[in-house]
Every structure is written in structure tokens, then in C-alpha cells.
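Shown here: the complex without one of its protein chains, the others still in place.
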Amino acid sequence: MDNLREAIGRFIAERDWDQFHSPKNLAMALSVEVAEIVEHFQWLTEEQSKDLPPEKLAEVREEIGDVMIYLTELADKLDIDLVEAAKAKMEINSKKYPADLVKGRASKYTDYGIRRKGDTIC
Amino acid sequence: MDNLREAIGRFIAERDWDQFHSPKNLAMALSVEVAEIVEHFQWLTEEQSKDLPPEKLAEVREEIGDVMIYLTELADKLDIDLVEAAKAKMEINSKKYPADLVKGRASKYTDYGIRRKGDTIC
Amino acid sequence: MDNLREAIGRFIAERDWDQFHSPKNLAMALSVEVAEIVEHFQWLTEEQSKDLPPEKLAEVREEIGDVMIYLTELADKLDIDLVEAAKAKMEINSKKYPADLVKGRASKYTDYGIRRKGDTIC
Partner (left out) sequence: MDNLREAIGRFIAERDWDQFHSPKNLAMALSVEVAEIVEHFQWLTEEQSKDLPPEKLAEVREEIGDVMIYLTELADKLDIDLVEAAKAKMEINSKKYPADLVKGRASKYTDYGIRRKGDTIC
């Protein structure tokens, strides 16, 4: 992860692209790259999506790479540790969706009637 | 990263949610979470996006955490190493966008008249 | 609008694509097409986005066309009248964001302390 962050920083600096990479713009670019993943899956069945042919998998791997690059850069710009942010959110999600309550059901947590004082809504 | 991947796996298993988490569905969920980042930035100027108030930054951190969680899970389901995929894509991007050619300009690489045999288009 | 809807129906039927066009898949395709609009704007300043050069405007027009096509088809599949749905939502938004309260401020309506019985949250 440290190497990746540094490689991205060098890449941006060498191209003088920092002027374009505000968090606002990076959020847009991130959404565009994610759509390129979605595009690969849009007409596939769920089953097909689990068993991609090698060339297609290679393309998806590239798109996932791009998403990870922008996500790393965005987090870095905001002084957020990406892995720590994910772990912290896992803690929150574990409380939002208690295993015994939601087992085998996929609904938004507001549908479970679970809401607590101080909960961020949405 | 290994800890994160394991924590996600446990979280999903305890809730019996694997049945919903096909790559197709995870790609959708990933795009939804990215939109929650975008939502925080949509009415801000670029300058404002560089200097978020602490409460807003904390909310963005949570959304970034969610994106990282789904991205990690999607990569894992496809047997893709997330950090390696990003590094490999950095190599490709370095060739796509030679520093001397693109310095200070933000265009799609197809606009630079750079195209090589075997390039994936788009 | 009626002509457009019919033209889309014919296009899909002639290609035997209805089998792929479930509402789920159409929602994905819609998000991919919107990202192609976003891509045109991601590195532009807000000012630049108001004054696109003619070729770029022509490209954005094509992407907007694609978004409108998928949106029309999705609404049609769900038996929703697109224009009526937008008008009905305008009514809701007018109540959610009273002009005297929100004038000149761009925040999510939950930030205004406006919440009413029966409000869908999010």
C-alpha cells in the first residue's frame, strides 16, 4: 500500500496533474472507473459474473486497478488511511446489521427497524 | 489488507449474505457507495472539497470505508489481488500517458493520438 | 415521447434484446451511460462546463441521448410515465425544500431539520 501510494504520487507529479485532482474531481473520476466495472457485468447473469472467461477477467482486473488507484489517491488527499477507514466502517456495519437479526436477508438496515440515537441516517 | 479481507469474509459468512454477493451485485453495490462519496462533493466548489469541515470529513471517511470494503470483496471473489492490480495498472497508465507528452494537460489518452497495436480501446 | 418509446421498443424487438433488458440490468446500463456524461466533465472547471466547445458538446449530446433512451425504456418496463413521475417528484421536492427556508443554500434536506411524519428517509 505504501509503495502504491508513492507510485501514484510520483505519477501525478511527473505529469503536473495535481492541479486537476481536487477531491471533487477525484470523486467523479472514481465513479467513472467504477462504471467501467459495471459495464462488464451489465448484461451477464449473476452466474456468468462468477465465471468470467480469462480475457474478460483480465479487463475487469484493469478496471479494478483503476478504481483502486483513484480511491487510494482520494483517501490520500483527504489524509484518510484507506485500510483503517474500511476496518472502522466494518465495526459500524457489524452493529448496524446484527448477525442474528439480518441472517439470510438483504435489506437496507432502516428496513429492520434498527435505529439508534446518534445514528447517521443514510 | 489480509486482516481486512478476513474480517469481511467473516462478516458475510455470519450473515449468510454470500448468496447475494455475486460479482454482478457487488459491482452495483460498489457504484452505489461511490455515489455516496460523490453526493458529499456535488455542490461544493473544488476549493471547498479540499478543505472539508471535520464532521463532513468524518462522513466521507465512512463512505470511503464502504467503497474499500466492497472493492476488497469484489476483488477477492474474482481472485484478484487488489494492490497488485493497481500496481499493474499504474505500469499501463505510465505508458498510455507519457509524462513528456501529457504534462499539465488532462485529456483522455485517445485525444493524444497515442494508440498502439493491441491497445484495448476504452 | 410516444414516438421515442415506440422506436426504442422496435429497436429492442428487432435485435431480440428483451431477454437482457430486465429492470435490474437497465438500471446498470443507465448508470454506465451517466458515467459517460460525467467523464466529459470530470477535469473541467465549473466555468468550462458551461461553455463547451462544439465537438465536445456534440459528444455530450450523444451521451445524454443514451441516458434518455435507457431511462425511457426502464420507466416503460415498470409501467411508469416518465414525465408524470418527474412532475410528481417536483411536487414532493417543493415541500421538502421550502423556498423561504433553503434560498441560496445547497444542503441535503435532512440538514435543514425538516422532517415530517411519513417521510421516506434517504
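As written, the chain order gives the labels A, B and C, with residue 1 at the start of each chain.
Criterion: a residue touches a chain if its C-beta (ideal position, glycine included) is under 8 Å from a C-beta of that chain, and two chains touch if they have at least 3 such contacts.
Everything numeric here is computed off the predicted structure, so don't read it as measured data.
Looking at B:Asn3, B:Gln42 or B:Ser107, the residue that reaches the missing chain in the full complex is B:Gln42. Subunit C residues in contact with the hidden partner, per the touch definition given at the top, are 1, 3-4, 7-8, 11, 14-17, 19-20, 22-25, 27-28, 30-31, 34-38, 40-41, 44-47, 49-50, 52, 57, 59-62, 64-69, 71-72, 74-75, 77-78, 80, 82-83, 85-90, 92-94, 97, 99, 102-104, 106, 120, 122.
In the full complex, subunit B touches the hidden chain at residues 20, 25, 28-29, 31-32, 34-36, 38-39, 41-43, 110, 121-122. For subunit A, the residues touching the absent chain in the complete assembly are 27-28, 31, 39, 43, 45-46, 106, 108.
Heads up, the rule we're going with is that only the chains that are shown with their structure count from here on.
Taking each chain's centre as the average of its CA atoms, subunit A and subunit C sit 23 Å apart.
Distance between subunit A and subunit B, defined via averaged C-alpha coordinates, is recorded as 5 Å.
Residue numbers of subunit C whose C-beta contacts span two or more other chains: 28, 31, 39, 43.
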